[in-house]
Structure formats: structure tokens, C-alpha cells
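One chain of protein is taken out of this complex; the other chains stay put.
Here is chain A:
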Amino acid sequence: MAVRANVVKLKDEDEAKFYAGQSLLQLALRRLRRDTLTLIAMAIVLILVLLAIFAPVIEQNILNVSYSRTDPNNAFLPPGGTARLVYLPDHRYRSQGLNVVVMHDRGAGGREIGDAHVDIQPRQLTTKEGMANILIAHASFGTPAISVFLDDQTRPFAARIAQNSLSNLLEIPVGRHTLTFRRGSSAEGELLAVLRDVEIKPETLTTAVLFGRLEGEGEAALQAKAFSINSRDLAVDTARLHVIHASLSAPRAVNVRVMDVVRIPEIKYGEDGSAIVERGLFTTGISAMDGRTYILGTDDLGRDHLSRLLYAGQISLSIAFAAAIISIVIGVGVGIVAGFYGGLIDDAVNLFIATVSSLPTLLILLILVAVLNPGPGVLVLVLGLLGWFGICRLVRGETLSIRAREYIVSARSIGAPVSRILFVHVLPNLLSVVIVALALDIGNLILVESALSFLGFGIKPPSASWGNMLSNAQTFFTKGVHLVIFPGLMISITVLCLYIIGDGLRDAFDPTLKR
């Protein structure tokens, strides 16, 4: 190594003795060994890299799952693998009309739930003036026809309310009503439930939901709840039978977004079989259908989340590493030439960088990636070719200061060729700058790549990258919280570690910069 320790300003004599006669690199390593935080960050990155490299081995031999195997039965399995979510295929939702989800147990009681059935039926709603649509949905097997009695009338307002059907859409007068539900179609039929003071507003869809045990007796046996649905009002405190979303029927219909639709209450059953409803995941209390263990659960297609995270790490890390190396090579090359020669080359490089920097990098990347629609290989090139400006500036500045130092002047004076000066005298002294920049650059590139993939322009499914996993997860938000949390955590941890490594290396190479 050409540079000796005396280049670095040292604090006291003891330290000077301690460091005497060692190269810059040895010194840096010595300082680095004392920096626990950086060492921990390095270990984490190393583990992540190893996990990414050995993803196929881990997947097949340790996790015993398949990253690509899809199984709707295991969809949205949360971490731990003891619960199953109801899978709601999103394409069946309509932006206007009625989306009804009815879930019912297989048995009559609540405890022995074996399956959950989902039924979604979109339909355009039209309403006469002064009238509103009401949807009555009930779901218990073997129920006889139910009639609805409006207020105190003895004739049923509607008879034979079928299970789970949209023909139950009744037009009833606007105002406050008491709805009485009876078995059969006569006023003497068994009283199932009463809903008092239901306010029927124009332009809203009011839903009456009947749920509970049908074999019980009296008013309490079957509970009923009515709620009007506005654009985003989904909350019901207790419901086994649940209408998830219905849009307004009037011309001012609002859009139903998938995000709204996925708010499903979690249903648990207490000791007495009563339903306890919580927000969150819809659990049916059974483990993964195929008997495997999914440590971090599964995604919307029933694919193992953990092995997908590992494969995504493979892609995200390798793209970032490769692009960082490209941008470092270009940045160092252009920076050295611009800094060493100066003059016209320097001006041209500066003008180019200033021009490109007047646009947000993300915008240029987005445009290029959208227009070229590249595979991973070209994506690496694009990222690398647009990522060298910062390093180039750094290297240029450093080269400018190195150029003026005595040893360069003396090398020139004894007639050393330019190539020798550049490679033997300038380049080794840029080593610290370059290594630090490399660590920070990989971190930034992971962020950029995941942002592109998140927006749907970078790595495209079925390949997994942390960004596109998040992009996919945001659609399912509340149903699969684990799908949102883990990919983001992976990105954050990786980038944070790389930043810490970058800072640690800078301090190790040049302790005078430390504040």
C-alpha cells in the first residue's frame, strides 16, 4: 500500500505508536474491529446474502414447502399456521352494485365450524324515488322460509325470504320501521327476531342480517342486526353472518374499492358457542389444509411467505449488487478522468450530471422502465447507468484534491506515465471513498428497485421481489397483515444495515470525519 499511517491525523502519541507502520487498510480494519454496531450490521447482511443464495436448499430441505405452489385453501394463512382465511377472489367485486358476502357454518351451532362459505353477487341496483333497497341475508342450513312483517301489520310485507339470495332485495318506504321476522308466512309463525326503529334512508342500502342458532326459541334465538351502508361503513360489532359491502343504489354511487372489501371480522367462538367478533383475520380455527407448517404464513395464492421472501431477497440483493458495481465502475472511471484532466471533459461531465439531476431520478427510471419494459438484466443496466452521478461527483472532488498533492507532482516530475499515476497513485487513495459509496449505493439501489417494483414497473410477478410483494399485499391489507409487514421489514433492515456499514466504514477509514 502506497499510503502510510502518517496521512491520518492522530490524536495522541500512544495512538501514533499503536498505528505506526501500518497501511491505511490495516488501520481501517483495526478500527472496524472495535465498532460493534458495524460488525453486527455486517453479520446481518452476510446472513441475508447467505439466505438468499441458499434459498432453494432452505426451501426444499428445511421448510419443506414450495415457493411457487399455490393453494387457495391455504390463502392468507397468518404466521403460525393455525388459522385459515376465507379467500375472496377480488375480480368478482364490482365497483357499482351490490357485493354481498355471506358466511355460514356447516353445522347448526357455532362450535363445530368446518368450512366457511363465501358468496358474492354483484348486481346493479335501481330505486324508485322515495324508496330504498334493503337486502336481507341469513344463512343457516335447513331454515324454513322466513317472512318479514313491517311495523304492526299482520300481512307479511315479504314472504319466503330465501337464504342468501339477492331476490331478498325489497323496496320499502323511507322512514323508521320495526321489522319482525317469523317462520313461515303467517303472523302466527314462530318469532325469530325483531329489529326495532330501523331507519330506512333514501339512497342507501340497509341490510338486515339474521344470525345465530335457529333451533333455539324466541326472540333471542336468532339475533338480527340492521345497518345502513355508506361508502365505507363496514363496522358491525357482532356478526356471524356479515354483509361486507354494498354501494349506494342512487346515481351518486360510490366506488367500492378492494381495500374496503377486505375488512372482514375475525370470528372466534367462546365456550358457550357464542360468536366473538374481532377485527382482523377471518379464522375458522383449523390449521393449514395440507398439514404443512408455514412459518410466516402464506400469501393470497397460498404460497409460502417465508420462502418467497428468501427468493425475493435473492432478486432484490443481486440486482442491487450488480447495479451498484456498474454504477461504481462508471462513476469512478468518469470521476477520475474528469477530476484528473479537468478542462473541457470536466465541464461536459458537469453539464451532463447537472442536466440529468434536474429531474428526479425516480421519474427518469420510471419513464425508462415503463418504455423499455425490461427484464431483470436490462433493469440492472438501467439502474447502473443512472446511478453513477453521486459517486462520480465524490470521486471527482477527491481526485481534484489528490492531484494537487506532492507525491503526484513528484511522480509527474520523474516522468511517470499518466496510466501509472492514475492506477498506482490515484486509484488506491480513492479506495476508502469507493468502498463507503458502494455500501451506501447498494442500500439506495435496494430502495429504488423496490420502489419501482412496488409501483409495478420493476420486477414483475411471478418473480418475487420485496417491492412487488408489497405491491401485491396492499390489495389485501387487513386480511393479510403479515403480507404487508414482512417484505417491508426485510427492505428496511437490509438498507439500514448497509447504511450503518457505510457510516462505520467511513469512520474506520477517516476518523477525523467523525462527529
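We adopt the following convention: a contact is a pair of C-beta atoms (placed from the backbone, for glycine too) under 8 Å apart; a residue touches a chain by one contact, two chains touch by 3 or more; residues count from 1.
Please note the rule applied: contacts and distances are computed from a predicted model.
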Undepicted complex member, UniProt protein name, chosen from "Diguanylate cyclase", "Acyl carrier protein", "Cytochrome c oxidase subunit 1" or "ABC transporter permease"
"Diguanylate cyclase"
For the full complex, which residue in A:V65, A:L368 or A:L505 touches the chain that was left out?
A:L368
Residue among A:L296, A:A411 or A:L447 touching the omitted chain:
A:L447
Candidates A:A28, A:V198, A:A464 or A:V495 - the one touching the absent chain
A:V495
Sole contact to the chain not displayed, among A:N61, A:T355 or A:S419
A:T355
From A:N64, A:Q153, A:S410 or A:Q474, the answer for touching the chain not displayed is A:Q474
In the full complex, which residues of chain A touch the absent chain?
230-233, 235, 237, 248, 252, 254-255, 259, 263, 279, 351-352, 354-356, 358-364, 366-368, 370-373, 443, 447, 450-451, 454-457, 467, 470, 473-474, 477-478, 481, 484-485, 487-488, 491-492, 495-496, 499-500, 503, 515
